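A single protein chain has been removed from this complex, and every other one stays in its place.
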Amino acid sequence: MWAQHEITLRPRARGFHLVTDEVAGAVPELRDARVGLLHLFIRHTSASLTLNENASPDVRRDFETWFGAAVPERFDWTHTIEGPDDMPAHVKASLLGPSLSLPVAGGRLALGTWQGVYLCEHRDDGGPRSVVATLMAQGGEPAA
Amino acid sequence: MWAQHEITLRPRARGFHLVTDEVAGAVPELRDARVGLLHLFIRHTSASLTLNENASPDVRRDFETWFGAAVPERFDWTHTIEGPDDMPAHVKASLLGPSLSLPVAGGRLALGTWQGVYLCEHRDDGGPRSVVATLMAQGGEPAA
Partner (left out) sequence: MWAQHEITLRPRARGFHLVTDEVAGAVPELRDARVGLLHLFIRHTSASLTLNENASPDVRRDFETWFGAAVPERFDWTHTIEGPDDMPAHVKASLLGPSLSLPVAGGRLALGTWQGVYLCEHRDDGGPRSVVATLMAQGGEPAA
């Protein structure tokens, strides 16, 4: 069984944001998937998706601090016409990647207890972000 | 055809460890897969999976050295209650990623000669690690 949905995430401030429920909720066919994979793909080059700790906002703030220091706005960039936050956003987007593939079992994402999906917004004013969710799965009753 | 297994990797020291045979061996259905993908997913936010050079232990030691320097314990972290190795572990986990998707051909992983699966243990005392292996494939005889 296959399902595919395009999800529009509302504009967020630069930083890291938990969107697990928002993206999983947009794929109602998940509950009928006995075994499968959910693929999430962001259709942008200045934002990304990653999986990390879903409890403490401190973790997400520290992500922003580290990535800002590792890929600084003041650097030997040549592509500067779209603003100082643009080229760092491109590099961060590739370091973290545009997609996640998540295992599905018994009608749910088989994540670890502390794992959540982050939208990584690398622009100061990125606007809404488009995510394509593709579910491929074997249907049927969950195994006992 | 679909198969899914949960694999428990025994505790390892902080660093990078070759686990190719251990994870592939846990999916006996691989040998019946003519064309497919094997998805490996670690259910943690302070350890990760990557693919790299499978021969020299020097490479794995140099990975630890570089990641330790790039994501240091002494930094402007705010999330410090779980110890100095915790926040760097979260960042390293997202830089390397929680999953690998590997092509399968003719009943085997279609890796390059020098490619091996690394368990990347970013905590000093991470304990056992849980990996979900999901195989999706077309069965039948290998093509001639």
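Note that the chains are named A and B in the order they appear, and that numbering of residues resets to 1 at the start of each chain.
In this text, a contact is a pair of C-beta atoms (placed from the backbone, for glycine too) under 8 Å apart; a residue touches a chain by one contact, two chains touch by 3 or more.
Note that the structure is a prediction, hence the values are computed from the model and not measured.
Colleague: Which listed residue (A:68, A:97 or A:112) would be found touching the missing chain in the intact complex?
Modeller: Here the residue in touch with the unshown chain is A:97.
Colleague: What residues on chain B make contact with the chain left out of this view?
Modeller: 35-37, 50-53, 56, 58-59, 61-63, 65-66, 69-70, 95-97, 100-103, 105, 110-115, 118, 136-138
Colleague: By the contact criterion defined above, which parts of chain A meet the unshown chain? Give residue numbers in ascending order.
Modeller: Per the touch rule, chain A residues meeting the hidden chain are 2-4, 39, 41-45, 70-71, 75-79, 87, 90-91, 93-95, 97-99, 101, 130, 132, 134, 136.
Just so we're on the same page, only the chains that are shown with their structure count from here on.
Colleague: Can you grab the rotation angle between chain A and chain B? Superpose on CA, round to the nearest 5°.
Modeller: A turn of 120 degrees brings the C-alpha atoms of chain A onto chain B.
Colleague: Compute the distance, rounded to whole Å, between the mean C-alpha positions of chain A and chain B.
Modeller: Their C-alpha centroids are separated by 20 Å.
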